[in-house]
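Part of the complex only, each chain left as placed.
Naming follows writing order (A and B), and every chain is counted from residue 1.
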Amino acid sequence: MSRAELPAIVGVNPETVNAFVLEQWPDRPTRSRCTEVSGRHALAVVDVHDIEIRPGGFISGPTQFAAADLALWYACFGAIGLEAMALTSELSIRFVRPATGRVLQARADLNSVGSRTIVGSVHIWTENPDRPTAIAQGTYVAPRS
Amino acid sequence: MSRAELPAIVGVNPETVNAFVLEQWPDRPTRSRCTEVSGRHALAVVDVHDIEIRPGGFISGPTQFAAADLALWYACFGAIGLEAMALTSELSIRFVRPATGRVLQARADLNSVGSRTIVGSVHIWTENPDRPTAIAQGTYVAPRS
């Protein structure tokens, strides 16, 4: 039900997304990169720090939330461009399996792109995209122009 | 990312789901039927009443919520059987486009099926599944055995 084949806004690709984010937020806590972006989806790959492993040995919830938020942010770049920095309005996340390992992948698919809000769904996994560790949905708002 | 090809629990198909629901809840407010069910998904078709059209001419939010809840309920039948009546623990819904018309379709895909909880995602639309009117995610709990 995604339409990931829609091209990204002209000039938006993984390289320009990563360069833009690095410039805007050089010291951000999450070490991540965009590896795919179209006009309706994006893929984020997140390297998990030691300190983000919670008691019990699993990747912490807030780390997975950050990955979901990043993937949706990247997807917004593909849909409306790099300059229009969308802000998270709300995001809900469900943790469905223990997350082991040190690399998270988060794929965001946009369900609607409006002039004021963008809504998308995210799957997060470590090894097998068919066995997500968390799923999320959220709303982004375009800054008032 | 769904695995809709997993067969439903033996004996669960659209006919047995519809018969079971009719028997359990003969006068329920939502006129709906299950048209597809597997071990990991279900499709619900809902006929919208006149009184469920909100001011402005659109299908009301609670009607779409009911459709999401039904589709997930049907999918739980496919995953764990008719007897194990799962209860909704939480459900969040985002309304992304105006819903016109008188028939809603809701497709639920299960993201995880555990012994205690089942988590799934729902797309709701009226005419075009690629242009959902609402999306939802929720958690169901199996009754204590």
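The working rule: contacts are C-beta pairs under 8 Å (C-beta built on N, C-alpha and C of every residue); 3 or more make two chains touch, one makes a residue touch a chain.
Values in this document were obtained by computation on a predicted structure and should not be read as measured data.
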item: Copy number across the full structure, from 2 displayed chains; value: 4
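Note that in this section only the chains that are shown with their structure count from here on.
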item: Whole-Å gap separating subunit A and subunit B, where each centre is the average of the chain's CA atoms; value: 27
item: Touching residues (chain side subunit A, partner subunit B) in the complex; value: 1, 3, 92, 94, 96-97, 107, 111-112, 114, 119, 121, 123, 129-130, 132, 135-137, 139
